[in-house]
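My questions will all concern the structure given below.
Only a single protein chain was left out; the remaining protein chains are all shown in position.
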Amino acid sequence: MPDKLISLPAAAALIPDGASLSLGGFTTQRHPMALVYELIRRRRRDLYLFGHSPGGDWDMLIGAGCVKRVELAYEADEAFNTVGPRWRRAVERGQIEWEDYSNFAMVSRFTAGALGLPFMPIRSLLGSDVLAREALTPEQRAADPRTPAKKAAVIESPFNPGERLVLVPAIHTEFAVLHVQKASPQGTIRLEGQTFADVQQALCAEVVIVTAEEIVDDAELRREPERNPLPYFAVQHVCHVPWGAHPYAVFNYYDYDPRQLKLYHESAEDEAAYAAYLEQFISGVRDHAGYLAAVGGAARLEGLRADPAYGYRPDLKRRRLDP
Amino acid sequence: MPDKLISLPAAAALIPDGASLSLGGFTTQRHPMALVYELIRRRRRDLYLFGHSPGGDWDMLIGAGCVKRVELAYEADEAFNTVGPRWRRAVERGQIEWEDYSNFAMVSRFTAGALGLPFMPIRSLLGSDVLAREALTPEQRAADPRTPAKKAAVIESPFNPGERLVLVPAIHTEFAVLHVQKASPQGTIRLEGQTFADVQQALCAEVVIVTAEEIVDDAELRREPERNPLPYFAVQHVCHVPWGAHPYAVFNYYDYDPRQLKLYHESAEDEAAYAAYLEQFISGVRDHAGYLAAVGGAARLEGLRADPAYGYRPDLKRRRLDP
Amino acid sequence: MTTPAFSLTELMAVAAAREIADGEVVFAGTGLPMLASMLAQRAHAPQCCLIFEAGTAASQLAHLPMSVGDPRVMRGAAMAAGLFEVFSYGLQAGRVDVGFLSGAQVDRFGNINSTAIGADPRRPKVRFSGSGGACDIACLARRTVIIARHEKRRFPEQVDYITSPGWLRGGASRQAAGLRWGGPAAVVTTLGVMRFRPDTHAMYLASFHPGLTAPAVAAETGFALDLDEAVETPVPTAEELRILRDVVDPERVFLQ
Partner (left out) sequence: MTTPAFSLTELMAVAAAREIADGEVVFAGTGLPMLASMLAQRAHAPQCCLIFEAGTAASQLAHLPMSVGDPRVMRGAAMAAGLFEVFSYGLQAGRVDVGFLSGAQVDRFGNINSTAIGADPRRPKVRFSGSGGACDIACLARRTVIIARHEKRRFPEQVDYITSPGWLRGGASRQAAGLRWGGPAAVVTTLGVMRFRPDTHAMYLASFHPGLTAPAVAAETGFALDLDEAVETPVPTAEELRILRDVVDPERVFLQ
């Protein structure tokens, strides 16, 4: 089978200005951060992001001016910050276009795309302003064929008149980027821990780029096909990127980095500090190796490595942090 | 957590005459045969079965007069017999009520039930008589609330006028019985190999009975929660039943039994031979231990045991069988 | 007013924990709901089943997670999958007994806003994280418990944006919208615990926290609050405090 391994810069170069894109992971885990940093380095513009509960991955892209439009349910890092600072400012200043859904609605939309359906029915959203109000105007919707014609539609069940369902429209993106524990050069992947909506995000994308902590032999992954959630032909490109999700966690590999997250969120509340953060860790370094050195190198990273008995770092200090 | 272990006869006793029921597995693998035999021994009547591609499990129940109505996609043992002999006769003689769907439609119906939806949309069935024709009459549908009011409904996508989808109605059964490789006394289960539609069948049933080759410690299964497809609270009863799928296969445990399947299918083509088969192996023996002895006991069974490197028996003779 | 032997966070965590009955399936979010559900599991509800929306069921937490997607929620879980499975098989199928919600605004019918402040949601004055799973929990859990900071501007007559539907406009309006079950059962705040009348579904004060009075709570509420049944919020037991401090959150991730 063809070898799908490419370098991270080569993968980032595939994603042009204006591309529609979803990124794997959930708030504090398994975001493809190394690729995010590379997109920022390359000054990508006008990205169109689809997600359920992204975290700093989106917040950094938004803050760096890479993003034009988003459809989402949530943008924050949960206990590390209950709202993404750059997201908040971008909305309040009218610098970004967005549409709100719920997590279930967004994962149902990815699922519809993955299943080859134009929509998924759900019982959620009824009575809410998530259903009743739209942030995108009809003109904005009409001008971009990647935005569905309607935010959602309500129908009655033909099997039980009076029973109402919300139909949420399928998502199809040009790209999906996942960060996973293991991948083979042929594109077979292994997710450990929660799968979030990574599988559906991949299956509703035209081009899937996987960044992986470890590259393993395809035959090894085929020994337990029950654990491989994607047909290999759904994956087009594989990059080997250890520590590729830092400062977020990767179950069984490393924990999140509370000091780096604290620094990010404090910086992101202020223009100058945010610009300095970007410069120090992202734009001002050459590549992911440069990033890892900038955040503290092996000395910092080894302190995050997961205890195999837990899949995370049980002794990790999360609140009273050293400076 | 509560211990959910009960005996196989106690589990079978829970299922009354007239119950609606789905059985796990697919044609030649992982059917809960020991429970099927026990239902036949107990002379259950008027069962209402929902399935996608059952095999001899249904054929035996139908032949033994246990079944009133079925909704299904396929009833055969594939290369062992391209149609279930007792199913064929029961239909041709008007002894059973049925409704035809396709496999995708039936698994989508189970999926709808599992997802808590009244229907699932699919792009299949369009143009077919599976969609255009009904075997159940409107009166038959109206008389049993477990039968959907309509076989299916066709709608246009509200997001793209002119695009047609078929909505297939959810299934909710009173019981689902699965035969799995491993279960804990608390109801956590492990499926190895293909999952068929077992997960959805369980999730759309009120009461789930699991028969398992092995009972293992709950904590052991919780070490790899990614591999446990059902929340434990979805499972109500667990029975320890080694060789519980014989003559069908259980991946990683044992292969199908070609001699027994040949004997079954030859017998089932003839009234007297079928009656003799039931008497010799099912009704005339006391329990599953009696069945296993009747089919040849350890001498026969050990010859079916899976090679761990394959999950089946690579040297199994399947065509030129000893008498 | 004496100095309490417990913090406000501890009091709220205990009050929220007591909303969970043994054997229930609990959909818990980050923060106080995690404190509450871990406490419940170790105190009066050992058989309650904790579900986290990022994809796990029946976790046996050893360390308090910082997010529902934290690797820590994998600990002892009976099942791990993704959001779609949890929302569908759990919430939408009606298998979740109690879900926790919070937000920036809560109105008299328990509708919650966690999206944005301002009359025009297209140009909000203040933007928040957005729904996440909150709208789904509000629609599909069998009942919800709301946790909120109690200030007059946060308890308006009507929220600016209904992120999470409560009893909507009261009465049968929730069912009329197509929601077949669910609705808020309690609101645990920094000042007291509120519940809802069975018929009108209007919020009333069930208890005020020690050191406060019922009128003091009403004064911080932007709509008329029935005070007739208000009593003092029962205080945490020593055992509850011990579990919270020594077992649930020895790191002081959320406890203050």
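Just so it is clear, A, B and C label the chains in written order, and each chain counts residues from 1 on its own.
Here is the rule we use: contacts are C-beta pairs under 8 Å (C-beta built on N, C-alpha and C of every residue); 3 or more make two chains touch, one makes a residue touch a chain.
All values derive from a computational prediction rather than experimental measurement.
Student: May I ask you to name the displayed chains that the omitted chain touches in the full complex?
Tutor: In the entire complex, chains touched by the missing one are A, B.
Student: One chain is left out of this view; which of B:66, B:107, B:177 or B:292 touches it in the full complex?
Tutor: Counting the whole complex, the residue in contact with the absent chain is B:107.
Student: Among A:8, A:34 or A:115, choose the residue that contacts the chain missing from this document, as touch is defined above.
Tutor: Of the candidates A:8, A:34 or A:115, A:115 is in touch with the missing chain.
Student: Which is it among B:18, B:65, B:193 or B:296 that touches the chain not included here?
Tutor: The missing chain is touched by B:193.
Student: Even though one chain is hidden, which residues of subunit B still touch it in the full complex?
Tutor: Touch with the absent chain occurs at residues 25-29, 52-53, 72-80, 82-84, 87-88, 91-92, 94, 100-105, 107-108, 111, 122-130, 132-133, 135, 137, 154, 163-164, 193-200, 249-252, 255-256, 306, 310-312, 314, 318-320.
Student: List every residue of subunit A that touches the chain not included in the displayed model.
Tutor: 1-2, 114-117, 188, 203, 218-219, 221-222, 225-226, 228-234
Definition applied: only the chains that are shown with their structure count from here on.
Student: For this structure, I'd like the pair of chains sharing the most C-beta contacts.
Tutor: The chain pair with the largest number of C-beta contacts is A-C.
Student: Nearest whole angstrom, what separates the Cα centre of subunit B from the Cα centre of subunit C?
Tutor: Chain centres of subunit B and subunit C, defined by C-alpha means, are spaced 42 Å apart.
Student: Report the inter-centroid distance (CA atoms only) between subunit A and subunit C in whole Å.
Tutor: Each chain's C-alpha centroid was found; their separation is 27 Å.
Student: Give the residues of subunit C touching no fewer than two other chains, as numbers and ranges.
Tutor: 56, 74, 80-81, 88, 91-92
Student: If you look at subunit B, which of its residues touch at least two other chains?
Tutor: 116-117, 226
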